[in-house]
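Note that one protein chain is taken out, while the other chains of the complex remain in position.
Coming up: chain A.
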């Protein structure tokens, strides 16, 4: 169908022009002299420029077209201009040359889309290309081939997220194609009317001329009429085919709605242009004088019907068309926005979201996709604030082997049912989690921070195939941690350590010396690692495979090292040793858990661990690159831990240093998506709320440093007690800030967006407090505080009077929030504190996980029925809970937090259960806990 020879003539010129002027001018500049000037050197389309010049540094999306007039050409890029030093035209030629239309059918037919991946390993350019065709009445064969390509220097993105990209592309193209089909149909219908009109006119003319004119003239007329007839039949056939394919009523409604909205909102002439960002660009590209043809003509004369996707054909005034058997190819063809109308707007919006999502670093995408597995199943996930999933109790858990109660005789072969569900997880991971609370070392939560700064729950609920997957992936010459950021991260950490060590004196001289060697070792290691990355090739795969053995070796050494250290410690570690000895080396799955175990125990040992870590690093250094990809996370974490430990123990106060550290640690574009929690494109609409809504948790550092007793308020939120922040009208801003900052602790943020009110004029009713957990209330100046807050509210809610700086709430006595409170002054940057908070939440959630699986859904959670009194049952349950909590190392107020978190999930599960049951029309009410057993106090802050 396509004339492939065609572009051979035109393209070199175009390319040349593009290369010369692309930086100056976005559009085409038809300088005739330049255009016509012959060039001695004609660039070959298949020959790339020297590698340095066409280096692709960022991802971009290219929409290309095989133009009848110009050959393959770029239509638009996202972002505008594409990659700065990348030859887009060249690339357009490549992708458009992959002609996907293999059909040999005669006549008009609908063309299927095709998706291909395209790689240029030499230049490390990889593309996902979606070919599709749009229909245009004026185009050759009614068809105009287009292709959307996602171009990236990172091939892993395409491999790992092939499905996602493919799906999203299909969605984009669905909009475009459907919009186009509607436009095409309208255009055909109008053309058909024109043809009929012309035919009628012609017949009339023939009849009137019949008597007077000559026979030859009649022949011409007859010929014309035949052509006309043929045209009509052809158009009718095409129209029929198109009409048959217009079945997506949902999209049609959507476009209709958009059009309605546009009519109401913009009484401007160009009803279309407001929505199309590329409009200006495209208009600049095409010379306006070229615009011709019946479609455009009608649109210019009649704005309301011309641009509409749903015209009323009754009001169309047909006109005579020029009869010609052949086609004209010199007329200007319509732009993409004209071809697709509303489909273009929607499609481009989706495409931009797609770009925003996938342009981020591979590591971020991977972490996010890992994290996303914890969102499923939805009701068992525990959220904190906007973007933190504390834990998902049922991810990867086989429901059949949960709890003893499920013991059904009819489930054959599931003998392990007899144990409680904790056995269905890795017990070691749970054990390591047990341990992390037993110590008083403040570092324990650090382990939960992933390399990207977002907390990841990684304690053993990974699917078994997860780890091998990543391993395989890494074998394929795809090194996850080869990113510049990561290297920078590591090296900076080392620098940090250097600085710290040079500064601090309290350590013994021997230790210090040893530390130095460690640091040097690590430094070397990292350097070699970095170098290795640069030079890495497929050869490394073999090494990696060897590394398999080496990993287990290294683990052995780690565990023995740990064992020794524990023996050195006096007592109370016997069970720890048991766990380390139990480690099953052959199991790849335990690898991740071991990492955690390793870091956790390392933290337990505290300062002593430092030496051991040093030995460990030496080990790592001696093994060299072989197991590095597998072990990098451990390394990163241990280094991180060290630096944290350093800084905390020494109380480093240099603000600049920390800021520098953070800036280096978290690159700006790397960090912002995490903060804004850019979700998948489909969710993006929901995530862009009104602009005055600040990010969840914004200002938490300020609030926590300003108000001394804020931890008690946080405690209230974490036990499900509603918090009412009361302020006089002049304190509106402050109250809003407090509410916004404390939102990060809300567990019901995602489920129910009414869980907080930043500022309200009157106190909400008590029954609303089952949903409302955080309210900022305006207290009139003249009304005294005690009169304003009724005793029922005071009893059931925590009240924070900002004016008098008083808090009336239950007192927190526990570990986690005190830890947070103590740490706050060490942080100068909010991102770090937010991360710390999230990691603490994850740590607490992990306890809730254990509590749920080994207590709640076991026999202990149901209780004995042999007590007659409510009080007896209640107190016996309380005893059981506190015994269990003591066993997992949770005490005092923390137990209440964990109980509440668990109850939240249970309620979510029950609610979901009732929602999915169609027979039940009503839902159980959500409870409000009164916390009678907690003593409330008035505190100054």
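Here, contacts are C-beta pairs under 8 Å (C-beta built on N, C-alpha and C of every residue); 3 or more make two chains touch, one makes a residue touch a chain; residues count from 1.
The rule we apply is simple: contacts and distances are computed from a predicted model.
Novice: Given the choices "Serine palmitoyltransferase 1", "WD repeat-containing protein 41", "Proteasome assembly chaperone 1" or "Glutathione S-transferase", state the protein name listed in UniProt for the chain not shown.
Specialist: Spelling it out: the chain absent from the display is recorded in UniProt as "WD repeat-containing protein 41".
Novice: Of the residues A:754, A:825, A:913 or A:940, which one touches the chain left out of the display?
Specialist: A:913
Novice: Would you write out the residues of chain A that touch the absent chain, in ascending order?
Specialist: Touching the chain left out of view, chain A contributes residues 399, 402-403, 405-406, 765-767, 770, 787, 790-792, 795-796, 856-857, 861-863, 867-875, 877-878, 881, 899, 903, 906-907, 909-910, 912-913, 922-936.
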